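Removed: one protein chain of the complex. Kept in place: all other protein chains.
Chain IDs A and B follow the sequence of writing; residue 1 opens each chain.
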Amino acid sequence: MYKGFLKNITEPSLEVLRYVILIAMLFYILTPLVWLFITTFHPRGGPYLEIPEKPTLENFLILFGIVKMRVGAAAHPVYMHKWLLNSFIIAITTMIIVVVLSAMAGYALSRLKFRGKSILMASLLIIGFMPTIAKLLPLYKLCIMLGFINNLIGVAIVVASGALPVQIWIMKGFFDHIPRDLEEQAWIFGCSKLSALFRVVMPAAGPGLMVVAFFSFLAGWGNFTVPLILIRTETLFPVSLGIASVFLHHPGEIGLAVEYGPLCALSLIYALPSIILYYLTRRYLMHIKLARIEVGV
Amino acid sequence: MSISIKLLVLIIVAIVIIAGGLYYYFYILPPKKIKISLYTKAGLWADFIRETKIIEKFRERMLREKNIDVEVEMITRPHKGYRDTLVADLAAGTVGDVIWIGDTEIPGSAEAGHLLDLTPYVTKWDRWKKFFPVGKKLVTVKGKVYAVPFETAPLVIFYRKDIFERAGIPIPWQPESWEDIYEAARIIKEKVPDIVPINPMYGIELPIFAAGGIIYDPKDGKFIVKSDAILACFKYYYEVFHARKLAPVELWLEKWDTRKYFQEAKLAITVDGTWCWREKWGPGMPYEIRDIEKVVGYALFPGSGAPGAPKYISLTGAYCYAIWAKSKHKDIAWELLKELVKPEYMAEWGYRTSHLVTAEDAMIGKYAEDPFLKWAAEVLKHSLPKPLIPGVKKYLTLLKRVVIDYLLPEAKTPEECMDIFAEMATKELGADKVKALPPYKL
Partner (left out) sequence: MLKLIKFFSLSNIYKLLHRVLRDIKSGLIDIYLPLFLVPALTLLIVFQLIPTIWAIWYSFTDIELLGRKLFEYNFIGFENYSDLGEDPIFWKSMSVTMEYCIYSLVIRFTIGLAAAFYITSKMRIAKYIVALLLLPYTIPGTVIPYIWLSMLDTRYGTLNRLLSLVGLPPQSWVYRRAMESVIMINCWAGYIMAMLILASALKSIPEEYYEVCEIYGASRLFRFLHITLPLIKYPLILCIILIFKEDIDDFTYVYMFTEGGPHYRTELLSLYAYHKAFAYYELGYGCAVGVIVAIIVFLLTLAQIKLSRIA
């Protein structure tokens, strides 16, 4: 009786609390985005929030070089369409590499049983633990040896190597959740192992592939450090480098020396593919299956 | 029949080709093909080179003068992180033949043997005499020239004429000593409420030189960590921020946007680089000041007023063009470098960015007509080059650390600050690399 009474009081107040927390969280997350959105349509985008009197689309025109930004010392994003294309190439290539390799590795790790498998799984996570900044020069020298300079595919490969470990874990999780019986039944019905793999296992792991595709696309799409050291011609820059070379160009302190209007407009455009990809994969993103940690090291 | 006709046609064709080839060979020597690369910043910098068609003109000139067809490949690196990528590229040996390099990287790169010694080239070059001495000093390491300066940006004082009028200070204003600066700021603080009277410095180290001091003794290769000038430098900040409270300490600690404050007339006096004139407050820029000539005045930074101190002073760095030591076509690279620093390009660049030109023959065209830029050339006469020794960066970082970490928040006295600084510098630079000038002791 008493318990029920307590419950009657706590339930609604908990419900209210729930919404309060949600609103606080959304406030934290959305405020900067609101600023971003407003500044995009501000004719003279400054770093601080100002509601524009006359909203314009000029910033988008500036981005594609239709309208010149400013007289005097201002760079013009002459290669914007190429930069978008390059980013896209890097992102797609990264995606393909990561999806294929992590699917292969994930399947093998899921089905194989060997000693030291758990150590291998753990070392996958540990392998990239050295901070990037310490590895930078060796990585650069290595890439020069391999001829990855000014090579978009090379960039994608390096980015993919960084994204692989986690994605292998995710892929293995998905394969673990596909019962072996399913495959075995397929064998009984006369499927060869290979065709069972493609006809039964892969479709069942489809959501996993989508999830990996989403993450790896974003890894390639937004990367800055790897193209920074490998790409040395403006026409081959991805957008992240383009931003760093065109809109952040004034000397002086970092940060406040920025062309905010076009930068925000670019951010909106830059966010589009990710949003589309999210829309395509939204059903699967909430069903990520992770490999169990079965490490005995 | 048909075979012989075919044969005949074939022979005729062959003769024509051979004759044509011989004619071509003997009468028009095919130009020698060469490929060199130019390593520069992407965006504004590369755009400038493309817009002014420097490379095309250079190619034409080479073809005409030396019958060499030079293909120039542009290697471009983003502005953000340029220094880091440049250093990494130098280390990995993948830099271009001609390099756009900041003065701070020159001594280290020269020591590592990355940069070509340009001394034999510049001695034969007429224009070298026209370059301002301060720029020349910036690119000379141990008597050898390693680069040719292209732009420089000294520090000057900007002040709001409207605020000065309200405070009743006569314009034009040119402080003759630090006391004048304190005095003007004090009057503004009294008469015009709710504004920041002064932003005392951009960077940290200029007051040392303004007090007639040096930070490095070239005779014994030691950094000076204790001297009257260093004490004066700390005193300058102490007076402004604590003793006379002419600026809130938060101005620096919180990195207030001084350019924006200045635009909104919330800041009366600021020490900043000449580039602000165009890039911050120029027409169409984020912090545009209308009628800037009427509203904003400029003055030279004065010496401390102590005996032995200079009358006016400024400190300047430079961006330069250098040649990679491992370049395969050094002479052609030198020709390209000469093309890049031609007076007309310097003047155009200086006008656009309000960076200053580095040679007197470049004060032409729109640059020469601009009153501010014309005045700024005056500054260069009083400018000191940043000292070019490996380790200077560490020294200056430590100096800044002491001001930001001790002097401002904890209100440590100048004497205490100097002790802290000396201790830190001795540890970081090594005891054999530092010394104290009398009457101070380590």
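Everything below uses one rule, namely that contacts are C-beta pairs under 8 Å (C-beta built on N, C-alpha and C of every residue); 3 or more make two chains touch, one makes a residue touch a chain.
On a predicted model such as this, the values are computed, not experimentally measured, just so you know.
Student: Could you tell which one of A:His81, A:Lys135, A:Arg180 or A:Arg199 touches the chain left off the display?
Tutor: Going through A:His81, A:Lys135, A:Arg180 or A:Arg199 one by one, A:Lys135 is the residue touching the chain not shown.
Student: Out of B:Lys32, B:Lys53, B:Lys191 or B:Lys255, which touches the unshown chain?
Tutor: B:Lys255
Student: Pick out which of B:Gly221, B:Gly308 or B:Pro409 touches the chain that's been left out of the picture.
Tutor: B:Pro409
Student: Touching the hidden chain in the full complex, which residues of chain B are there? Just list them.
Tutor: On the chain B side, contact with the omitted chain comes from 83-84, 87-88, 90-91, 105, 108-109, 111-113, 250, 253-257, 260, 390, 393-394, 397, 404-405, 409.
Student: When the complex is taken as a whole, what residues of chain A touch the one chain not shown?
Tutor: Missing-chain contacts on chain A: residues 3, 14, 21-22, 25-26, 28-33, 35-36, 47-49, 97, 101-102, 104-105, 107-109, 111-112, 122, 124-139, 141-142, 157-158, 160-162, 164-166, 168-169, 187, 192-194, 197, 218, 221-222, 224, 239-240, 243-244, 248, 254-256, 258, 260, 263-264, 266-267, 270-271, 274-275, 278, 282, 285-290, 292-293, 295-297.
Here is the rule we go by: only the chains that are shown with their structure count from here on.
Student: Could you grab the centroid distance between chain A and chain B? Build each centroid from C-alpha atoms only and quote it in angstrom.
Tutor: Whole-Å distance between the two chain centres: 38.
Student: If we count contacts the way the header does, which residues on chain B are in touch with chain A in the complex?
Tutor: Chain B reaches chain A through residues 41-44, 46-47, 74-81, 85, 88, 91-92, 94, 153, 255, 257, 259-260, 273, 275-276, 278-280, 282-287, 352-354.
Student: Quick one: in the complex, what on chain A touches chain B?
Tutor: Within the complex, chain A contacts chain B at residues 44-47, 70-76, 78, 136-137, 140-141, 144, 149, 228-229, 232-234, 237, 241-242, 244-246, 248-254, 256, 259-260.
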